[in-house]
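Only a single protein chain was left out; the remaining protein chains are all shown in position.
Here is chain A:
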Amino acid sequence: MRHLLSTRDLERPEAIGLLDVAEDMAAVQEREVKKLPTLRGKTVVNLFFEDSTRTRISFEAAAKRLSADVINFSAKGSSVSKGESLKDTAQTLQAMGADGVVIRHHASGAPQTLATSGWIDAGVVNAGDGTHEHPTQALLDAFTLRRRLHGRASRGRGLDGTRVVIVGDILHSRVARSNVWLLTTLGAEVELVGPPTLMPVDTSAWPARIGYDLDAALDEVPDAVMMLRIQAERMHAAYFPNSREYARIWGLDDARFDRLPPTTMVMHPGPMNRGLEIAARAADSPQSTVREQVANGVSVRMAALYLLLSGERGES
């Protein structure tokens, strides 16, 4: 693997291989010494053009636990706010000898540009680009699902026959897009549920069912319900009348949560808007995987950095 830009172009064996490496990384997280010497001498740059705390610190922890040197670069207060282009930033990083670049950008496709433009030799990891993809989030969701379903027997397995409902703002969600591709590749069935105004106009090419009725979707007793965050920063138009109405129709409130059997997982990529898309009781229940998702995020990102940066560079 040379770059990790999207889950859409991940082959099934490749995806399962990455999740298996993440199992090994997770085992390291349970030891007293949580650090591996694997990427000693390599430099990983966290290039964040968009605010993010959890994804950045997750990548930072992952790189540090593999003994890489980490440089954090956030657009705020940097030369980007003075008008520097992505190309110049990339060439600066190249001159500093970055081996890996973790990039989050508000423009869809920016990681692709960085990886294929020839500005930089480093391996590129997409940490979320616009409304396009967020591959490591989907990988950690798949990892979390696989671990809950199969436990210690997870290695080498996909998610065949697992039914996942993703609820909320599909239109703006790169998490939903990455999950649709990855979970389907791994054999799961995905249903997307949300207000029609927050559904993309054309989803005919997506390997997912589309629904608008959360209660109907929950009646089918899915294996997991993934609640997406209502992204207030992207709500520039009247997508729904008000947040109370959204919570009543598309939120996982106490009444809906009580109808779910204890085997249905409740997932959320965080940060959560408690009381809006997810009720506190659902978020704090044993069915909730929210904290596991955070812990697994470090393991999955370690696996991605290991696969991208440990071998000799240059092969595809």
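By definition in this document, a residue touches a chain if its C-beta (ideal position, glycine included) is under 8 Å from a C-beta of that chain, and two chains touch if they have at least 3 such contacts; residues count from 1.
The rule we apply is simple: contacts and distances are computed from a predicted model.
Think of the chain that is not pictured: of "Erythritol transport system permease protein", "Carbon starvation protein A", "ABC transporter ATP-binding protein" or "Bifunctional protein PyrR", UniProt labels it "Bifunctional protein PyrR".
Of A:E11, A:E32, A:E233 or A:D258, it is A:E32 that touches the chain left out of the display.
Across A:G97, A:G161 or A:G311, the single residue that touches the chain missing here is A:G311. Listed by residue number, the positions of chain A touching the unshown chain are 1, 17, 20-21, 23-24, 27, 31-33, 35-38, 66, 155, 306-307, 310-312, 315.
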